[in-house]
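Handing you a structure now.
Apart from one protein chain that is not included, each protein chain of the complex appears where it belongs.
Chain nomenclature is as follows: A and B, assigned in order of appearance, with residue numbering initiated at 1 for each chain independently.
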Amino acid sequence: MARLSVLPFLALLIVWEAVARSGLFTAFVLPSASTVLLRIWADGATGELFIHLGVTLYRALVGFLIAAALGILLGLIITRVALVRWFFEPIISIGFPMPKIVFLPIVTLWLGFDDTLKITMVVVDAAFPVVTATIAGVAGVEKELTWSARSLGANERQMVREVLFPAALPQIMTGLQVALPVALIVCVVAEMLTGGKGLGGAMLGASRVADSPGIFAGIVEIAVAGYVLVQGMSAIRSKVLAWHPEALPPATV
Amino acid sequence: MRVAVHYLPIVLIVIVWEAVSRFGIVPTRSLPSLTSVVNAWIELVASGEMLANAAASIWRGGAGLAIAILVGASLGIAMAWWRPLRMLVNPMVEALYPLPKSALIPVTALWLGFGDASKILLIFLACMLPVTLGAFNGARGCEHVMVWSARALGAGRLRVLWDVVVPSALPELLNGIRTALALSFILLVSSELIASRNGLGYLIGSLGEAGVYDAMFAAVLTVAFLGFISDRVFQRFSQWVLRWRA
Partner (left out) sequence: MIEVEGLSHTYRTPDGRAVSALDNISLTVAEREFVALLGPSGCGKSTLLYLLGGFLPIERGVIRFNSTPITGPGPDRGIVFQHFALFPWKTVRGNVLYGLEKMGLPRADREARAREFIEMVGLSAFADSYPSQLSGGMKQRAAIARTLAVDPGTLLMDEPFGALDAQTRTQMQTELLRIWRRSPKAVVFVTHDVQEAVYLAERIIVMSARPGRIKAIVDAKFDREDPQLVRTQAFRDRVDEVWALVHDNTAEAR
């Protein structure tokens, strides 16, 4: 069900415009929706918008993809290799609930301020939900399914790739759906903390000069980017899990 | 014994950390030794800096989260209970939910400055959404049969709300609060790092700028530990609240 619904946004814009025009707040505290949209339009015309948006999306998505690959791989290995499981289990159970963004000043000491830092922070934060979802997904695979595969001649490697991975895929996809917004949140925060290009950096710049339409423009841009990514992810889910009962009509008449 | 084996990897990492910085494999500028970090931590506590800043952070986080839970839970349950409200609020919740919440940091600073109020508002706004959604989904999932049988037993509408709908919404509500708790730490620390004059995030930032890295490590690890421990405590609390479940 990946429907890019415009209606909620329209409703939100109307409420915003009405409140802003009601005179309850000054234009500095709450610039009207139209002002902010015009501002976004202007930023788009100069190309500024696309640079910041592109930089942020690049960092968030590259980090997310690395986190997804690493997380799935590590999760699968953890379920199969006892030594790896022994090593990573306490690290994951302690690391998952920690606010990992707090390590940013430390990672800055090691990696400096450029893209590597932001992508690393995104990877570290987004990998956790993927690893735990993969482990939970594999743990939930029925033994009859793996037994069937073994009895049909699958070896250990084929078992992981052809049975455990696809069987755990619904939960892995859920993990990815959790990880994607995390990637964006962390990316934007990292950009705010280090400044420079990107939507977070641009918002920080706007807030330094008390440019309130600029700040609100940033929020709208990030909100739209987040919404599109989340919807895209759920479209990918229904595509990848086309076989899943949640997506299929019954074949029997 | 089993616990010792379970947490051995953490001990190993700590030993490697100490060895790596002690034998100068990496400069102490990048990685101060564990012992110096512990000493710095003791100093931070002794000087009162740690406690003063921690108190500021905990007040902000606690207040923001408490308001978010109160408002969010009431709103979510009300949405499930009363159709017009759902039709009014649901589209906005849907549109705002995927918003990367960190985008709100500059606005709240713009509105309320660098003090407590901006952080409390930030955490309230950001954490309200997962709580609302959890309460809404939980209350909506409450089976009609249960509501009907409660009403058949003579319970009034409000009684049913309190006795049937709220308890059956609890598991999802608590889940939403757990998400909110994690989010509150992320936002609290980042907003204090970006725009603040006290709090643990500010402490980390100022120690880093001053180049006192062992103390900065001590403060970072303190926040990480607080985040971890509050999640554990909350999970225990959830289990206790939901002990009626099998």
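Basically, contacts are C-beta pairs under 8 Å (C-beta built on N, C-alpha and C of every residue); 3 or more make two chains touch, one makes a residue touch a chain.
This structure is a prediction, so every number in the text was calculated from the model and none was measured.
Here the chain not displayed is in touch, across the complete complex, with A. Check A:145, A:160 or A:178 against the missing chain and you find that the one touching it is A:145. For the chain left out of this panel, the touching residue among A:11, A:38, A:136 or A:154 is A:154.
In the full complex, chain A touches the omitted chain through residues 142-145, 147-154, 158, 162-163, 166-167, 169, 243-245, 248-252.
One rule holds in what follows: only the chains that are shown with their structure count from here on.
Chain centres here are Cα means. That of chain A falls 19 Å from that of chain B. Partner chain A is touched in their complex by these residues of chain B: 5-10, 13, 29-30, 91-92, 94-96, 98-107, 109-111, 182, 185-186, 189-190, 193-195, 201, 204-205, 208, 213, 216-217, 220, 223-225, 227-228, 230-232. Of all the residues in chain A, the ones that touch chain B in their complex are 5, 7-9, 11-12, 15, 29, 86-91, 94, 97-106, 108-110, 181, 184-189, 192-193, 199-200, 203-204, 206-207, 210, 212, 215-216, 218-219, 222-223, 225-227, 229-231.
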